[in-house]
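One protein chain omitted, others in place.
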């Protein structure tokens, strides 16, 4: 059975220009939900979907996501942000928040090496209108996927990376990415990004790892899985952080394998899981469904 | 993989006596969420979890479930209901609503025939403290399960049903159930309840059907499934209504079967699905997660 | 979790030209397995995989699939078939059997209308070498998908079908298909095939139906599913027969949906299930994994 993807079902259809989202988390204080909803009511906005949770009902932090509709959202969004800052953010000491226009897709850049399955899943869904994002650039350390990418009408930039040019290669990547994109997604990009890159790129970076983390950290996870004789293989999408394979997990899934599967078969089978997990993580992130706190995430799906 | 049961994770632990729930649905009107959350803030209540959705973002009805904490909930609940009626129900023409104490388990009566798997799942979870309800009575048209039920410290009443005594048998059932229980659950009760029973029993009735409705409506669904050569069998929990096997669906699930499974094997395999689906439906209902509207449900899980 | 696809893991890699398959079913008679395996041993063949089952251990029919390797298979296959007929088929009254070369992909023709998701899944997997078949032709009653199909280097033939020209359209289809293909797959072909077509086309026809048959037979199953408020939607791949939506089921699967999903969302979500179920059915059929008997199938996966 296909696991519920939790994707925004409405996002799958055409998204109303009147639709906005508030995402926030803060320490729990009585009245914060009333403040948010009163703010929206006073703005003439109609709440059409909301989710709220806490990791600890005894005074733990609260996480909130509200989808609303209001006339002239695009024209009024700066004013709404200012008003929200005054009426909610300051009095309730909100730690992290954003107000976004649902109809304005996040600007996405893709980094990839030679494996094409995660990239193709993304491009294929995007072209069909099933992924509400704006893909704007594909960067690769290999030239191989250029023709395929360009056939989707997308720019493809080949930036070779060797052990000698890593710093200058990252400089070029950062120059292309910084301020231009809302999220960078690594669709099986087989180079380790430096901490400097992660700091300077200026937006979240999503990675897909081809194992059920924390099992089989590091290289050749399918080979490791085969040696260990596991009965399920998995994939993990997470935010890239300074600690390799240790960032906050966004999504994971597994597939059943058996004794007939050699390492090549595990790779083949795993590729389908990687694609599905990667797609969900990118989609959920771009629909403002993922709230990050420390090394974990809250995902409203 | 086990599908997310959606059970109230907090309910799995001891439930705070301060925890209350508001469940409601109404026509969409701007300000209704603000009214509910302001009502709670003014009452000194703290919202710890909330879910809201609509079946149509363009003016469709809204469905809301809010979990809150407030001091002295038990003492103040009547006052809260009165206040809520004035400040929310009347101005927003709320069609259906309730405010409940989470720590007060729903009063559950079970009707059963001879198959024991759904009943045992319920009693076993309940005894382990995993099902936050108060089971108070088991009624059966057969005497067989009496000793097993009584070993759980529960009253078991045998009310034989024949084609001649159906009306008087239902009278006796209604006399035991009416006003005494919040929900009646049919754990494979193999008699069809009359419309009069459903009207007079005074509370919702949950049924488990041993097929993936609407496939294999009626008798012997596993035999039907075997003849048809299906590759999955299922079970469906729904509210009983006047139209047999047609009531609002609460939960469904399936299991994979294959050519090796004869009818007896399908029954055996199906019994596990029935148990799981039935348990989830009863739990979700009793945690105020199921909102019924016409012939469908909204389930916040 | 992704359900085990049961695909031939070895087929996912390059298939040895020495690899052959015997598939058969017959009434149960002691010694039939010994006869098959001795036949192979005498031929110098090595059995590398075998599956046998019966639908009834008390004398029911037996179903057998054996994968073997033997030198010079291509040169010797006719001789092997003749020998097998003498040593196994005749003495044991085998009802249905075939000996095939695994490395020779089945010749597949696709029929499609306007929905492209099942077709694209097939072509995409095929181009990546993940589907061990020879796709040779796509026929459609609409011209829309022509450019896409031709970009894969495949011939696309547009045969319009109206209520007036159905017979001549089928004549043209049959002329193209008969004797040229081993299987015809309907990748959401929205016309009902006549019994004459099924008789004359000369090979099995696989269809994908967008519901969990036998639920929601006929038109607009997602609309039906939405009205009924089901919690899972499904898809069914089956052999087309004279009785519409009633042919032997090859594979089924489901996806979880909820109250947020409108009909368009069910269609979108269902399309992913249709693709997966259709792909598995085509792959299993082409790997000689599906044995048909009456209105049911035995699938060795």
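Each chain gets a letter, A, B and C, in the order it is written, and its residues are counted from 1.
Please note the rule applied: contacts are C-beta pairs under 8 Å (C-beta built on N, C-alpha and C of every residue); 3 or more make two chains touch, one makes a residue touch a chain.
All values reported here derive from a predicted model rather than from experimental measurement.
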{"item": "Per the touch definition above, residue among A:100, A:207 or A:252 touching the missing chain", "value": "A:252"}
{"item": "Contact with the hidden chain (one of B:26, B:254 or B:299)", "value": "B:254"}
{"item": "Positions on chain A where the hidden chain makes contact", "value": "1, 3, 53, 55-56, 63, 212-216, 227-232, 234, 248-254, 256, 258-260, 262, 295-299"}
{"item": "Where the missing chain touches chain C, by residue", "value": "1, 3-4, 10, 16, 19, 28, 30-31, 33-34, 36-38, 40-41, 44-54, 57, 62, 69, 254"}
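What we mean here is this: only the chains that are shown with their structure count from here on.
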{"item": "Rotation, 0 to 180 degrees and nearest 5, that superposes chain B on copy chain C via CA atoms", "value": "180"}
{"item": "Gap in Å, rounded to a whole number, between the CA centres of chain B and chain A", "value": "36"}
{"item": "Chain centre separation (chain B, chain C; CA means) in Å", "value": "41"}
{"item": "Junction residues of chain A, two or more chains touched", "value": "1, 3-4, 10, 49, 254"}
